[in-house]
Structures are given as structure tokens and as C-alpha cells.
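For reference, the structure discussed in these notes is given below.
Excluded from the complex is one protein chain; the other protein chains are retained at their positions.
Here the chain labels run A, B, C, D and E in written order, and each chain numbers its own residues starting at 1.
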């Protein structure tokens, strides 16, 4: 099966910053991304869980973006500009994709 | 710790196609997969969000399948047969697994 | 952009075991992890779906932990001690992270 | 017509319509107000169960008259034929591709249950009764339009034939099963059954409908904003014209069948309404290349608000004129 | 027995049972009808809160009689001993492994709160009162069975001992805490408290129960379909026999304690019912090798429907025969 090398970027970011990240991704020219819900987690700023929560504060989402290697740098810059002083994680993995014309 | 090389396949597919994909995966002989919910995303067909939605149309799920390298080809063929003309993303990563006897 | 090599560990574990895994992770010294909800899946113990379920039994979650390579061994031992005779999957991927000081 | 204007005016300042307008306005102002997906589904399950159950109880009270079978048949025929009209109009009035036009046409043959619920609620508040089995007619009208649209697509060389498994999915889709199931339960248990759960399915009904319409306003408003460019004038006009065409066909059929004034109004509403739950899902499976933002924006963003605000009072007024006492 | 048949007949065409049947039928037809997990949990929280609160109010109204402590004790003993009977029957009637039999036995010693709720609702509709503290007995019966089952498993060499932290998890599991907490709140606030929230916890109660049973029918039906092969005839018979055994034990205990007719019926129902929420979760932690599809299919797919349709009217009729006026 014909596959193509690409990058998979996973950004775990606070929910109140989600809109800003999505705008930045679009501006950086990525062709697509997917947002996954997050139930809870733990980090240097403590443990948290979405259970019973009403406020978007104290929640995170995971944004997954699969893209051509040459676009990676632009995306990382855009993501970092949004993350700034905010908590969150950015993790990049090598991957292979089917239907490369879609990226 | 004893680990074994394997492949991690992530398929982002429209919710109305989920059942068909699951059947195809089972038929292709994979021993297991896990389905994650998706909140929203963006692609060439526009931006979307599940918030407030009732119809399964316009929603996606992420299917994660970890499998032995020798089974990869079969899975990709099965996935591609289902995806066909549909929107969706297939991404393959190298990984290492514990308890390899389970795959 | 400055990135650093790290490991991404994904543990798919039964919901009733989630608390024990979180405690073990904390004890093993990981600095953070994120828990994703799971909709359903399939494995040697059959197919399942969270739809309409009330009991935590018969549900799983995916725990994602990004960490420095030198901490991997400790985490895998902790995870395996919790998984024990339980069903579940552990999968490790190489990755690169931004803001490495956070890990 | 005076009655109609009054009804329309009254309708426009009901909490139901204003809740929908609030949702539209919040989406337009890019507010982060949202209703969780699980809650939207819960409300839709509640509404389907309640409306189905009450229909069944009405049938158990008044008996089925001989027109039930004819009404079902009329519904199936309307659902199967209206897509042909819609397709022809779309091809004439817009530059939609064959696939987009066929997929959109399927929505207009099928029905929107919340439009039906809103019409029922207006009828109740003005004291016009309708046949309880109209909910069964609603269920019968969900699917035939899909078949017509697939036939249209295939005939114009647009797509491969039927996808395996799709028929079961369409016939047993959640809303049909729940609506028909609740109808049968209501029929079987009758007034005593209703007495047991009346304070659940009747008292909060309108309030839940308000919040559901708030949600629909939010979803429709976001859809309109995100795919604003997709609808040209032609499509926009179609979104208002087609419900009038469908409504007229429904009125005629209801009158020919000799349905009550309320029944005629409901059949017109069903024929005028456009699906936005079941048919979009079926189209994603069967005609994946058709652009969902076309049919969703048109159905949910144009036709639904039109029916909710002006269409329903109009169909009721016309039903009164032709079938009323 | 005549009364029982009539009650059973009436029961079978109540909206509650028919909603469960609709869920089963929809699952069987492979409909995509589903209730979101969050909504199922919300309904279960509502039912636990309402039933606990009403029990507490009843206790505050009638006072606790001296039998409360005895009834709690009887519940604990039944919960602890019934797993031994169940285990012996399972080993005799089926080829389940020690672990599977022990895990399944735990379910039958423990209780199903929705079965209890359904019995309460039938009692209310036929006008038979019961002790308010029966909800406390229900809570007390959740956990002891788990201990017995772990002891059985250990004794037969099946598993390591107690998992650390499991006791706290079992004793403070969400349903026990909510049921007991609402009971205490109802007790503390009494009739005035009930007056404040009665239109929330009483009026919609039966309707919510219908939708919850629809959901249980869907889940049970899907479970039966997906693991159909798992149950042989022996297990199937056990799933109908064991509730009769438990029910008889409950009847005897209730009669010996001098509970009211309604109280006897409820104790029989509790003893006859099988857990499907708390115990499965505990078994996944403590006996992970036991096959969940065995105990879930048996408890939710066989015993629950049996109790709902035939068991409850039978226990009520027998309670009337032995304890009734």
C-alpha cells in the first residue's frame, strides 16, 4: 500500500485557548486538524477532572494535526505563539499516511 | 522491560461509517481496536463541532488499532475499502508494545 | 524550532482501574499525564460500547503520558504492576516535544 | 387571512420562537453558549417519545379510522415524489451538481420531526384537534425520499447504486424506531398509560421544546456563519419556495383524504419540512461526495426557520380555509 | 393467584415494561437508537435521589420501628449468604470456572436498584404501602455479597486475596452514597422538605423510569446479541431459577421479621434481583479474569427482564398471601 511520510502533532491545550489555537492553525496553513475531548489529567499545576464541571476553565482538549513535514515548522511556530505563557504540551511524531493528496 | 515492535494505526472517519469500518477491521483479522470520541475539527470540507448536534452526520470518531507489523497491510486495505470516496484520515506510526502476546 | 526527543506512552485501561493507574504513575515520578475518554472498542474479550451504560465496568480510558526517555522504564514498570492480570494495552512511541523543560 | 396574520404574530412572540431566535443571535454574536451533544440528544429523545406516545394514546381513544392506511400511503407517495420536484427546481434555480441536488432533494421529501412537534404545539394552543396517527405518517415519510434521491443520482450518472446495509440503517434509524415504538406503547396502554406518565410527557413538553429550539438556533446560526458563502440567492429562494410547494402538496393530499383541519395542517407541515437528522446521515453514507454544508445550511438554516415562523401559521390558516368547519 | 395473574397482566402492558421491550426490540433490529452515557447516568442519579429521598421522608413520617435494625441485618445476611447458594447452583448447573461462578454469584447476592424502583412503582399503583427504610436495606445489601464471592474465589484457589483500596470503593460507591445520602436528607427534612421538591421527584418519576428502562432494554439487548453464545441452557435456567430462590429467601426473612405486606414484597424483590452496576465494577478490579459477558448477560439480559415482567408481580402476590391483611 502506498504511504507517505508525514508528521503527527498533538497539542494538549486549555479549553479557553482552543479557539485561539484553531485560528492560529488555520492561519499557519494546515489543511486539517481534529479535536479530542479530555477527561482529566495531571501536571505541575495539579490534578484535574472534567467530571461535574460547568466552567470551561480547568479543562483541556487534545488537538491532533497530521501534516506534511515541510509544514511542521510553521505549525509549531503558530502553536507556540498561542501557548505562550499558558500550560500545555506539544508532541510531534513521525508517521505515514494514506491518501497523501489530502494533506 | 521487554517490548516488541508494532504499528499504531489511527483512522479518523465519519460517524455514519463507523459500523462499516468496525466490521471491516474484524474481517481483516485485527485482534482489537479502540474508538475515541471527537469534539470537532477542520478540513477541506470545512469546520465542524459536535456541540448541540443530534444527527450522527457531521461527526467523526478516531479508531486506534495497535497491531503486529505483518498485519498492517491487511488492515490498511480493509480501511481503504471502507473509506473509499469518504472523507477521513489514516495515519500509521511505529510503536513498541508491552505484553506482545495480546496482539 | 528547538525540539527534544521524548517518549509518548499510551495506556488503554479499564475504567475501574483508572484511579490505581493514576496513583502508580504519580508514584513512578512522571510529571504529567492526560486521560482521554473512550467510546467503545473490541478485543479478545469481545466488543463493547459506552452508549447507555451506567456502570464503570465495561468501559475503558486512554491515558497519555509524554516523558523523558530516561523515565520510561519506571513508568512501564508502574503501569505493568497495575495492569497485572487486567485487560489493557500499553504502546510506546518516539516523539519530539517543544518546551522540554516541562517534562 | 386575518386569522393567519394574528396566528403568525402570536406565534412570533411565543417563547418557542424567541428561544430559537436567541440561539441564532448567540451564534451570530459568536457567544460560546452551547448545549452539550448528550443533552441535545436527550431532549430529542424526550420529544420523540412524548409526541409518539401521545399520538398512540389519541389513536387508542378515538380508534383508527379507515383513513389511516390512506394517510400513510399519501405520506409515502409525497415523500417519494417531492424529491423529484425539488431536484428539478434545484437544477433550474441553482448551479448545484447532480449529486448535491439529489442529496438536497432527499431532505425535502423527508420530514423534520421538530417542525411537526412545533406545529402540534401551535394547534394545541389554538385548540384544533388532529388525528393521533399523524405521528405514524411522519415516521412513514422519513425514508422514501432517500430512495428517490439515490435513484435520481444514479439516473444522472452521479453515483454507484445502493450501499449494502443502508436500508436497514434507514428503516431502523433511532428516530423512526423511537417514534413508532412510543406510538405503539401509547396505543397499547391508552389513557391509563398516559395517566401514569402524563406529568412527565405533557407538563414539561413546551419548556423542553424551548431549550431544544435554543439549541437548534445555535446550531443553525453557527452553520450559517461557517458556510455563509455556500448559499447563493437561487438556493436561498429554493429554501423558502420548496416548503410552499411541499406544503401545497400536503394540503391537497390531506384535503383529498378528508383529514380533519388539524390533520391537513400537519400533513402540509410534514410535506413542507426538510429533514436534518436522519437524511444527512444517510447521505454521508450513500452520496459522500455531496457537500453537506449545502443541504444542512439550506434545511436547518433557511427552511426550518421559515416553517417555524411563517410556514406553520400559513399551513394552519390554509387548512382552516379548505378543511375547517 | 388470580390477583397475581391480573397484576402480571396489567404489569406487562404498563408503559414501563413496554419501554424496556422497545429497547430490546430496537437492539434486536440493530437500530442505531442509543441513549448517551451521560443521559443514562443522569437518569440513574435522578432515580436514586428520588427513591432515597422518598424513603427518608416516609421514615420521618412514620418513625423508625424497632424492625429497622433487624431488617438491615437480614439484608446483610441475605446478601452474604445468597452468593453461596448461587455458587453451588452455578457449579452444579453449568460449566463455569470457579472464578466465573464466584463473580456471578456476587451479582445475585447483591441487588439491582432499578428492580427495586420498579417494584416500588407497582406497589404504589396497587396501593400497597411499604416501610420507607427499605431503601436503606437496599443500600446495605449492595456490598456483603462481594465479600462472600471473594472468599469463595479464594477458598477454591481461584484468586489472590483482597485488592487494596477495594473496600473503600465498594462501601462508598456512588450509588450507595447517593441512595443513603438522599435517604438521610429526606429523613432530616421530612414532609416540608418533600413539599419543596415533590414536583421534581414525584411527578416525572414514572416517565423517567420508562426512558431508563428503554435504555436498559437497549443495553441488555445489545449484550444478548453480542454475547449470545456465552449462555448455555444451564446458565439460562439459573438466571430464572436463582431469583426465585432469592425471592423465597427474602419472603421468608421478611415474614419472620414481621414486615408489612409491601415490605415483604420489597425484601423478596431485593433478594431476587441481581446487581449490574456496582458489582460488575468491583469484579473487574478484584477478579479480572472472570468473564464479564457471563455475569452481565445473565444479570441484565435474563434475570432483570424476568423480575421486571413476572418476578415482581409474583413476589407481591406471595407477600400478600403470607403477610397481607
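List of remarks:
The rule is short, and it goes like this: a contact is a pair of C-beta atoms (placed from the backbone, for glycine too) under 8 Å apart; a residue touches a chain by one contact, two chains touch by 3 or more.
Keep in mind that this is a model prediction, so the values were computed, not measured.
All shown chains touched by the missing chain in the whole complex, by label: A, D, E. When the missing chain is restored to the complex, the residue among E:5, E:29, E:177 or E:256 that touches it is E:177. Of the listed residues E:7, E:58, E:153 or E:201, the one in contact with the hidden chain in the full complex is E:201. If you put the missing chain back, the residues of chain D touching it would be 13-15, 18-19, 22, 25-26, 29-39, 42, 125, 203-208, 210-211, 214. For chain E, the residues in touch with the chain missing from this view are 36-39, 41-42, 45-46, 49, 53, 168-169, 172-174, 177-178, 181-182, 184-185, 188-189, 193, 196-197, 199-201, 203-204. Residues of chain A that touch the chain left out of the display are 14-17, 19-20, 45-47, 49-58, 84-87.
Quick note on the criterion: only the chains that are shown with their structure count from here on.
Rotation angle relating chain D to chain E: 120°, from a CA superposition, given to the nearest 5. A straight line joining the Cα centres of chain A and chain D is 38 Å long. The mean-CA centres of chain B and chain C are about 18 angstrom from one another, to the nearest whole unit.
Annotation for chain D: residues touching 2 or more other chains are 36-37, 41. Touching of two or more other chains is recorded for residues 36-37, 47, 93-94 of chain C.
Chains touching one another, given as pairs, are A-B, A-C, B-C, B-D, C-E, D-E.
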